[in-house]
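Complex shown without one protein chain; remaining protein chains in place.
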Amino acid sequence: MDKKDLIQYIETIADNSLILGQRMGELTGHGPTLEVDIACTNISLDLFGQVRSYFQYAAQLSNQEISEDDLAFLRQERAYKNVLLVEQPNRDFAYVIARQFLFDHYHFLFLKHLQNSEDETLAAIAKKSIKEVSYHKRFSSDWIIRLGDGTEESKQKIQTAVDDLWQYTQELFEPNEAEKAAEEKHIGVDIVSLQAEYTQNVGKVLQEATLTQPDLKFFQRGGKKGIHTEHLGYLLSDMQYMQRTYPNMKW
Amino acid sequence: MGNKKEWPLWEVFVRSKNGLEHRHFGSLHAADAEMALENARDVYTRRSEGVSIWVVESEHITASNPEHNGELFEPAQDKVYRHPTFYDLPDEVKHM
Partner (left out) sequence: MSEQEVKNLEEIFEARIARDEKIEPKDWMPEKYRQTHIRQMSQHAHSEIVGMLPEGNWITRAPSLRRKVALLAKVQDEAGHGLYLYSATETLGISRDELYEQLHSGKAKYSSIFNYPTLTWADMGAIGWLVDGAAIINQVPLCNTSFGPYARAMVRVCKEESFHQRQGYEIMLTLCNGTEVQKEMAQDALNRWWWPSLMMLGPTDDMSVHTEQSMKWKLKRKTNDELRQQFIDQTVPQADILGLTIPDSDLKWNEETGHYDFGEIDWDEFWQVVKGHGPCNKERLQTRVNAWENGQWVRDAALAYAEKQSERKIKKAI
C-alpha cells in the first residue's frame, strides 16, 4: 500500500481515539465520584496511548517528516477523520457513557479484526489495544445497565442520550476512501461486515438495561470525510492552542 | 430527588504477583461488588501493582477489639517452646 494512503488510513483510525480521549480528558476532576473520575481518566489515557502508537508509526512512515504532534495538533479542521460520534460534547454523564458505549462496541470489533492486518505494526497495536478496549466496553456497558435499570430519572437521561447519539452510529460502518483502499490490501478492516454483530451486541446490553433501541431512518455522517459537527472546531481550538500560538517550539 | 445515601465502603486486597498472598491495599466506595472490583482495578493497580483482586464490603469484616488485646494475644508471648530457638542442639548439627 502506498505510504501516503496508509498514513491516511492511520489517521482515520487514530483520530477516533484522539478526539474521544480529548473528550474524556475534559472530565478529569469533574466526575460523579472520585472512583468514576479515576476510571474515566484511565480510559482517556488508554486512548491517547493508542494515538501515540498509531501516530508514531505514521511519523516513521513519513521518514520523520511529520511528528506525532504534527498529526495530533497541526492539521486543519477538515483533515480530521474521526466519526461525528466521538466529538459530541459531555452534556452530562449520560452522554459520556452513551457515547463511550456506542463507540466501544464498534472499537472492540474493529480491533478484533485489525489484529489480522497484514501490516504487522497495525496488527501489533491492535493486539495491545484490544485488551484496553475490552475493559472500556465492560465499563461503559455496565454503566448503561446501571443507569437504564437504576432510577426513573437515570433511565430517562440515558435513554435520551442513546436516542440523541444513535444518529451518529451508522457512519461507523461506512468506509471512506482510505478505509476502502486499506481493506482491499488486507491491511484494513472490512467495517461494513461488523454492523450486524455490533447491532446485536449493543441491542443485548440495551435490553438488559431495559432501554429501547432507537429506530431511526435518518443518520448523520461526514466526519470521516472531514465534514464535522460544529463541536469539533471548539475542541480543536483548545487542543491546538499551544501549537498554534507558539509555532515550532519544543515542549 | 436524591436519597442521599452513600455508596458502601469496600476493602481491597491485591495479590501483587502469583506466589504471594493477597494483601490489604486500602478501601474505596462502590455501589455493588462488580463496581468495587472495577474501581479497585482503576484505583489500586494503575502502576501494575497486581494480578488478582479481592473486594469485601467493609461492614462484613468482623474485627477483634483492641481492648481485648491482653487476653487475646499476650498469652502467646510466653509460649517460647513454639519457636525453634527454644531447643538446644550441639553446634555440629548445622542445619535443622
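We call the chains A and B, going by the order they appear; numbering starts again at 1 in every chain.
Heads up, the rule we're going with is that a residue touches a chain if its C-beta (ideal position, glycine included) is under 8 Å from a C-beta of that chain, and two chains touch if they have at least 3 such contacts.
Predicted model, so just to flag it, every value in this text is computed and none were measured.
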Identified contact with the non-displayed chain, of A:34, A:79, A:196 or A:227: A:34
In the complete assembly, which of A:6, A:20, A:51 or A:98 touches the absent chain? A:51
Residue numbers in chain A that touch the chain omitted from display: 22, 25-26, 28-38, 41-42, 44-45, 48-49, 51-52, 55, 68-69, 72-73, 92-93, 145-147, 149-151, 153-154, 157, 235, 238-239, 241-243, 246, 249-251
Residue ranges of chain B at the interface with the undisplayed chain: 1-7, 9, 26-29, 31-32, 35, 43, 46-47, 63, 65-67
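As a convention for this text, only the chains that are shown with their structure count from here on.
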Could you give the separation in Å between the centres of chain A and chain B, each centre being the mean of its C-alpha atoms? 40
Within their complex, chain A touches chain B through residues 33, 35-36, 38-39, 42, 138-139, 142, 146, 151, 153
List the residues on chain B that touch chain A in their complex, please. 1, 7, 28-31, 34-35, 38-39, 42-43, 46
